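Every protein chain except one is present and positioned as in the full complex.
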Amino acid sequence: MLVVMQAHATEEQVRAVCQRIEGLGLKAHPIPGSMRTAIGITGNQGAVDLGVLESMAGVVECIPVSKPYKLVSRDIKEENTVVRIPTPAGEVTVGGMPLAVMAGPCAIESPEQAFAVAEKVKAAGAHLFRGGAYKPRTSPYSFQGLGEPGLKILAEVRERYGLGIVTEAVDHESLELVEQHADVIQIGARNMQNFSLLKRAGRARKPVLLKRGMSATLDEFLMAAEYVMAEGNYNVILCERGVRTFSDFTRNTLDLAVIPAVKQRSHLPIVVDPSHGTGKRTKVLPLSRAAIAVGADGLLVEVHHQPDRALSDGMQSILPEEFVQLMREVQQIAPVVGRSMDALAATAR
Amino acid sequence: MLVVMQAHATEEQVRAVCQRIEGLGLKAHPIPGSMRTAIGITGNQGAVDLGVLESMAGVVECIPVSKPYKLVSRDIKEENTVVRIPTPAGEVTVGGMPLAVMAGPCAIESPEQAFAVAEKVKAAGAHLFRGGAYKPRTSPYSFQGLGEPGLKILAEVRERYGLGIVTEAVDHESLELVEQHADVIQIGARNMQNFSLLKRAGRARKPVLLKRGMSATLDEFLMAAEYVMAEGNYNVILCERGVRTFSDFTRNTLDLAVIPAVKQRSHLPIVVDPSHGTGKRTKVLPLSRAAIAVGADGLLVEVHHQPDRALSDGMQSILPEEFVQLMREVQQIAPVVGRSMDALAATAR
Amino acid sequence: MLVVMQAHATEEQVRAVCQRIEGLGLKAHPIPGSMRTAIGITGNQGAVDLGVLESMAGVVECIPVSKPYKLVSRDIKEENTVVRIPTPAGEVTVGGMPLAVMAGPCAIESPEQAFAVAEKVKAAGAHLFRGGAYKPRTSPYSFQGLGEPGLKILAEVRERYGLGIVTEAVDHESLELVEQHADVIQIGARNMQNFSLLKRAGRARKPVLLKRGMSATLDEFLMAAEYVMAEGNYNVILCERGVRTFSDFTRNTLDLAVIPAVKQRSHLPIVVDPSHGTGKRTKVLPLSRAAIAVGADGLLVEVHHQPDRALSDGMQSILPEEFVQLMREVQQIAPVVGRSMDALAATAR
Partner (left out) sequence: MLVVMQAHATEEQVRAVCQRIEGLGLKAHPIPGSMRTAIGITGNQGAVDLGVLESMAGVVECIPVSKPYKLVSRDIKEENTVVRIPTPAGEVTVGGMPLAVMAGPCAIESPEQAFAVAEKVKAAGAHLFRGGAYKPRTSPYSFQGLGEPGLKILAEVRERYGLGIVTEAVDHESLELVEQHADVIQIGARNMQNFSLLKRAGRARKPVLLKRGMSATLDEFLMAAEYVMAEGNYNVILCERGVRTFSDFTRNTLDLAVIPAVKQRSHLPIVVDPSHGTGKRTKVLPLSRAAIAVGADGLLVEVHHQPDRALSDGMQSILPEEFVQLMREVQQIAPVVGRSMDALAATAR
């Protein structure tokens, strides 16, 4: 923390701030400048909320210096975390050299629909199957997901097609069921700061896919992962899915620079969801290519065999044949960034 | 919904879109223009997701026309909703002619702290007491609130000072306890789209104070209230607390134009939280005046007798003597907008 | 400037950064912390771009500490600047105790229109007349203003009604003409960082009304004023007119907290434009009240006697009778914030 004093601050005011800092058990380092004095603070373990110094006489501003995250930080663990997901067809890894592609419909609507899509994405080379049984919808009158019966359909997809399952939990109750039936527990963007849910996910024995909130800063995103890790679950996969800006031609603005930024600060893997990230079917392919080119560890893609009959998010779901093309293009870009497509093949089966 | 066709769309494409619309049980109204054709759609009760038409050949864009909310809308109920809150000192109303001021510390830290602040804000004329027992904090290592013991302190404040209590619930478990001990259940900005929690709040027998999410559009904000109302709880108080923008000199950007905008669309009352809305102690007074001047139904203000020792949000808490000044200034502005300060006095005690 | 080193930075890396700083003629102050070292820098007069230190080995981040503005800063001049505008009816002041209200149509369309509106706003108590002869419009096919003939109409308004004139200049050529005919030179939001125009305005002998850019931070806004002042023109009036955010129910999001924030950092006066700030006629009155309540030095309001026939911005122009009501309400709020309405009366005439 750095405390910036006013140009006209008196020596007494500077001294008072230093005394308050020392009184909190920390060390103050006054730095007299040509215009004003600044005061560096060391010794803070994170427990003291120093923002209050801002209201002392003569103080202009308090500038935080250290980042607040610990377990997610590369300062703690230099090498990349590789999340290992055991599936019927073998172990899928996320965060290693191979890219991981998770694909499937937005919502599970029926066994027929789930099987039809699963067959297609499996054939195209997807490593994991995604599909929602619990759907957070803006309107209470929209389809809210099948709930537990949806999870059972997913469990059947798992058995039939050998695909590991990624699906969302929205509260403690659904998380318990998702933990039973699925391989990866998804926490949606709207729940990124539902800390009660994050803590519960931190006590789960399955990996967590954590989506970035619509207006989450990078620090907030990493701190949400810190909540999960602080409870003991170190298998966190981050997911960029677009942020909310003034830009109105897409549903969200996909912030791809967050990928190298996360890689710099954290050891956790990060994937990209180009479906929510754009909200437009015609933008999913180009942004999938861009996500891999920028260095993402994988993709989370919505695929539907009849998108214009989908009960949710039909606008942004691609067709199975578009997904085949997506996989082909991603495979061509992978080697440019030193990646392969064998997230599954890379493991003993 | 309006479907806009491409300038070069063929008659056949227009016909296909119309047929799809009619096939969904709705009515299509093609409007041929000089450059392009648009197709109006009527008969949709909200159950059909029409966005998928956007992926049909020849379609440029689908523009939603009707607003999706029902129970929150002035179309359904023309007169203002007045939320009535029974307190030991009498009934407090929010949304009628009198303004309602809710004040207290960000977090309940101890009985001494709670009583000290309660005494001051009561004396200054506050109508309700606010204070968090469950605190959603960005960092898992920050003070998370006292939990149930905090609620018991609040219950004691209620009894000692006759003040109704507003406090936040963060999950089903805490909501149950808050419902028991408090008078108004607060749903925080980070949980505005925690639909599971909203539904639970909709089944509670106490009024709900719903804070706008950091990047919630007006429609999403009103739809969140719709979730609560759809479950049967019609006593919803909205709360503007600042939104997230590029503007970096305050913690959030207080979007005061939302007050007249809500009043135009909805019959629900709306209050303003200038403490979170700015995040800076020195901005709380001016923005409180502005909130009342723009037409808000009340204020939610953080007050602490020792803000530089507060366990959370000390930077944005005002001192009791500043709160006295705030009440004085608000009282002077109230008559300009046809309001009074007797939210409590207005009722039989 | 503060340079934050990585947790794992070597002593050698810290030394290298210090040497580079000293090599630039500045002084380095290393502050060793428990986790990492930070290095304070003093002696920088603004000429050295220190951001490059960020690319040195072992450096995490460079944090600017001092604000870059000088002439606009309260550090330089503690008392408020009062801009004095001589008009046929006497001197109008902006920034002193009295509030200044500038009103008129978005664009000057004809002598009849200008006179009709001028008569009304004069009668209602406006201190200055606003109206555009040069209109920056999003589309090249929209009405672009009357140009010089529009300025002549304004000059006639000045003479007939005794009102000082505020009007926009969009390039060097128009600025020269505006300087001749008007009393205040307006620089629009889209030109806030048209530095060539700002420098030219800095050499003008008339006061400048500088509108905040749509996505300008507070620092950029003040630095734009610094451009004008650095050329010798100290009579700058700032104007908040809404910023661009995701929030879509108004045309812009009026950022009223900027008023106390400017007052804290700068001695310059600041007014609010609730017409562009909301883009909706029904929001102009409530936000005008809020602007005065928050502490603005005045208002810039669009008034049109036939807004539904206006050639531009009809949607956000209020009727003369609404302006009368606005003036009445503002007058009632003024004393609460220690202001009066006699911006003109306060001066010898």
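For reference, chains read A, B and C in written order, and residue numbers begin at 1 within each chain.
Basically, a contact is a pair of C-beta atoms (placed from the backbone, for glycine too) under 8 Å apart; a residue touches a chain by one contact, two chains touch by 3 or more.
In this text the structure is predicted, and so the values were computed from the model without any measurement.
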item: Residue, one of A:Ala16, A:Met35, A:Met56 or A:Leu218, that touches the chain absent here; value: A:Leu218
item: Touching the absent chain when the full complex is considered, from C:Met1, C:Cys18, C:Ile39 or C:Leu53; value: C:Leu53
item: Among A:Pro64, A:Pro86, A:Pro149 or A:Pro260, the residue in touch with the chain that has been omitted; value: A:Pro260
item: Of A:Glu179, A:Asp308, A:Glu329 or A:Asp342, the one touching the omitted chain in the full complex; value: A:Glu329
item: Absent chain, residues of chain A that touch it; value: 215, 217-218, 243, 245-250, 253-261, 264, 277-278, 280, 282-283, 286-287, 289-295, 329, 332-333, 335-337
item: Interface with the unshown chain - residue positions in chain C; value: 20, 46-47, 49, 51-56, 68-70, 136-142, 144, 170-174, 190-191, 193-197, 199, 214-215, 219-220, 223, 226-227, 230, 244, 280-281, 307-312, 314-315
item: Residues in chain B touching the chain absent from view; value: 2, 4, 6-8, 29, 31-36, 38, 40, 42-43, 45, 63, 65-66, 75, 244-246, 248
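Here is the rule we use: only the chains that are shown with their structure count from here on.
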item: Between chain A and chain C, centroid-to-centroid distance (C-alpha), Å; value: 39
item: Sites on chain B at which at least two other chains make contact; value: 215
